[in-house]
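Only one protein chain is missing; all other protein chains are in place.
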Amino acid sequence: MYIAGIGIVFNRGRGLVNLEKALIEGWVKPAPAYQVPAETITDKQVLKEARRADNLTKMATIAAFDALMDSGIPEQSKEKLGVILTTAFGPHVTTFGFLDDILTYGDAGVSPTLFSHSVHNAAASYIALNLQSRGPTLTMTQFADSFHQAIILAESWLKEKRCEYILVGSADQIGKVMEYICSRKLKPALDGKIKPFNCAKEPESIPGEGSTFFLVADNEKYNKYGSISAMPSNNKKNDPDLYILDSDGMCGDERLYSRLAKNKGLFTSYAPIFGSMLTLSSFSCAAGALMLKNQKLYACPIKENPHNFNILTKNETLSVHKIKCLRYNCYQEELIIQLEMKNF
Amino acid sequence: MADSKEQELKTIRKKLKELLVSHLSLEDVIPEKIKDDEILFGEGLGLDSLDAVEIVVLLQRNFGIEVKDMSQGRKIFYSIDTLANYIYENQKK
Partner (left out) sequence: MPATDVAITGLGAISAAGNNIQETLDNFTLGKRNSGPITLFKTGLNYPAFQVKDFTLADPAAMRSLNLTFVAANQAIRDAGFGNGFGNLRLGICLGTTVASQLNDTDFYHQYRTQGNAPMNSVDRFLKSNLAQSLSQYLKIHTNFCTTIVNACSSGTDAIGVGLSWLRNDCCDLVIAGGADELNRVPLDGFGSLSVVSKNLCAPFDRDRCGLNLGEGAGIIILEKETICRNRGRKTSLFLKGYGLAADAYHLTAPRPDGSGLEQALERALKEANIQPNDVAFVNAHGTATRDNDLVEGKTLARVFGPKIKFLSTKGFTGHTLGAAGGLEAVFTCLALRDGWIPASSGFQNLDPEIGVAPVNQKTQISGDFAISTSLAFGGNNSALVIFRS
């Protein structure tokens, strides 16, 4: 399936212009987590039906809206537009807010608004409401596999002709409690640097947040950023020009990544741009798709490279056709999403 | 006597307006600008069914008032005036 539009909300702003700017600039010390600035998600036009929405919903609604706008699909297609949102942890800030209510006011004194926004599918519902899309709308969660599974489902839905276009994307957020949990379960990068190529047993991480959406379609006329698939063939001929690794410290032991160092092809990772997130692969795919469209490669933001990967050391204009975004999940299973631009 | 009632109703109305704006996330609405007889649901402020149950919680937390029968809600929640009167009557009991 083809990517016709991309929307992104991340710690350095909204939209592909800011994404490209961030990729060119490279690493900037996070302060202290990769948090989306409040002013990034205050678009009153897009959020006019979302006065009660939490930040997770706002990020997702804006990213989905931008992906649709970027795609240029016809306005009358909203019956044929599906929405698939994937999230590793859902609206946990709202959930903990609801638990606050229970603890403070008791079982009978809680806020129904908080409760109804604490369900995982609230964000997707707001997207459908905002876009007035009446097609299939689904939310899924699968920790590190979340975005991979969402892409598989989007491919399946399009092949079945369940919809003509799909907004498929991810959203995850940072919150005080989740940051505390990360600090207990994972090793924080005290110098502010996620080191994707260290392949460490106890890798360092810094929590990130944001939302990325892709407008995908089977019709080649919507091929703006190349194709995307989570079910690529596994043969040797299918080696990519570039690997984007999601080694962001979120899944523990990263020693397995070191075996990739011998592979042909260039390597990069944008975890130090976006922060550590189980749904990082959707952000990596956005960066990858942008590179395919622009035929430009953006340097690794952190260049520590003890295993001698053939990493991208500088921004350069270079022909690139095939990119694999790769992550090993907590069970050391390999998850690959392939991006490809054939016609150059 | 009438004066103190009116004084108290005025206080309740002011508090209500502030509570509605902050707890129902009514962006761009200034509490003082809400009229006492402005219709709250559908028209006017444009509140909906989720706001209605949220107001029930607000009344309980801030005025110690239980709205047991939601079918009465439509009358009680009609405007700031009707809400304030309901609070006044039920607080006194």
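Each chain carries a letter (A and B) given by its place in the written order, and its residues are counted from 1.
What we mean here is this: a residue touches a chain if its C-beta (ideal position, glycine included) is under 8 Å from a C-beta of that chain, and two chains touch if they have at least 3 such contacts.
Just so you know, these numbers come straight off a predicted model, no measurement behind them.
When the missing chain is restored to the complex, the residue among B:9, B:29 or B:53 that touches it is B:53. When the whole complex is considered, the residue among A:1, A:23, A:73 or A:110 that touches the unshown chain is A:110.
One of A:65, A:98 or A:328 touches the chain omitted from the figure, and that residue is A:98. What chain B contributes to its contact with the hidden chain is residues 48-50, 53, 56-57, 70. One chain of the complex is left out; on chain A, the residues touching it are 52, 83, 87, 89-90, 92, 95-96, 98-100, 102-103, 106-108, 110-112, 115-122, 124-126, 128-129, 131-143, 145, 149, 152-153, 155-157, 159-162, 177, 180-181, 184-185, 231, 331, 333.
Note that in this section only the chains that are shown with their structure count from here on.
Chain geometry summary: the mean Cα position of chain A and that of chain B are 42 Å apart. Residues 23-27, 50, 53-54, 57, 60-61 of chain B are the ones that touch chain A when the two sit in their complex. Touching chain B in their complex are the following residues of chain A: 44, 51-52, 105, 108-113, 116.
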